[in-house]
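Worksheet: one structure, shown below.
A single protein chain has been omitted; all remaining protein chains appear in their positions.
What follows is subunit A.
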Amino acid sequence: MNIQTSKLLLRHQLLEGAKRRISREPYRCFSCSIRHAQHQSQPPKSPQDTPGTTHFGFEKVAEALKEQRVGAVFSSVASSYDTMNDLMSLGIHRLWKDHFVRNLNPGRNPLTSLSASERGWNILDIAGGTGDIAFRMLDHASTINNDAHTRVTVADINPDMLAEGKKRALATPYARSPRLKFVEANAEKLDMIPDSSVDLYTVAFGIRNFTHKDAAIREAYRVLKPGGVFACLEFSKVNNSVFDALYKRWSFGAIPLIGQLVAGDRDSYQYLVESIERFPSQTEFRDMIQEAGFLVPGQGWEDLTGGIAAVHKGVKPI
């Protein structure tokens, strides 16, 4: 068997696997595809950024450009996303999302709700594009807490991702219910969301794409009710050095290669692994959350799978 046929065979198997999963699983995206990042540079030596520029992976670009480029990433809604996501996390990202939602325990049990006026939670899922987190939230509220009132607003900067989410919503019981809403919005400027109106703000695999993470966290603080919770699921820093070395080798070496193989798009996946590598460490990100005024539970975060991903939370004080 020559290399060409084995490549084809692998590709075939992957697509088959992906198809089977698609029928059961809603759209999942934490990988990001970009066609514009043509040349990769080495990680910048100095941590000091030139004013007006920001990171696009390890590449430095003008801030205005980043938004545009990230937009382009998510506009190319490639059919290989699901396959890639599963390959990259070995399928674990689904467990992470399940854990994320279960742990937040969304929904009010009607048996113990004290006042009838405060029914259900108002959840805002930022960068929620495909509705992946939103559907899980609504399922959990309905089946675990018997709460038929909790509602989710999915906000994303990219209309194509929102369109994909709406399409996928048709396969859920929430498609035309008032419990699910889609809005086009930049996380850094949520003007359409009133102050102190949200119980739970979630962002899963989205925040590392934001140009101004601190601005996004401040917006989260503004829209949350006192006592409301900010929760973020994101790739993070592996905390065991041996595991870290292995994972870096895997992510920097294998992932772009698989990207090339499956999607024919090596550069996009190069951007993905680099943007993960550039994201602040668990402690740095916890400090950013505290600086915005949030109280953090315990140490402030929970590592998942040895720190490949982490959940950070903050509670807005009353």
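Operating definition for what follows: contacts are C-beta pairs under 8 Å (C-beta built on N, C-alpha and C of every residue); 3 or more make two chains touch, one makes a residue touch a chain; residues count from 1.
The definition used in the following text is that contacts and distances are computed from a predicted model.
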item	value
Chain excluded from display, named as in UniProt, from "C2H2-type domain-containing protein", "Ras-related protein Rab-15", "Ubiquinone biosynthesis protein" or "GTPase Ypt5"	"Ubiquinone biosynthesis protein"
Touch criterion as defined above, residue of A:200, A:238 or A:308 at the omitted chain	A:200
Listed residues A:56, A:121, A:205 or A:235, member touching the removed chain	A:121
Chain not shown: contacting residue from A:194, A:227, A:253 or A:293	A:227
Touch residues of subunit A, complete complex, unshown partner	103-106, 108-109, 112, 114, 121, 199-200, 225, 227-229, 231, 295, 297-299, 302, 313, 315, 317-318
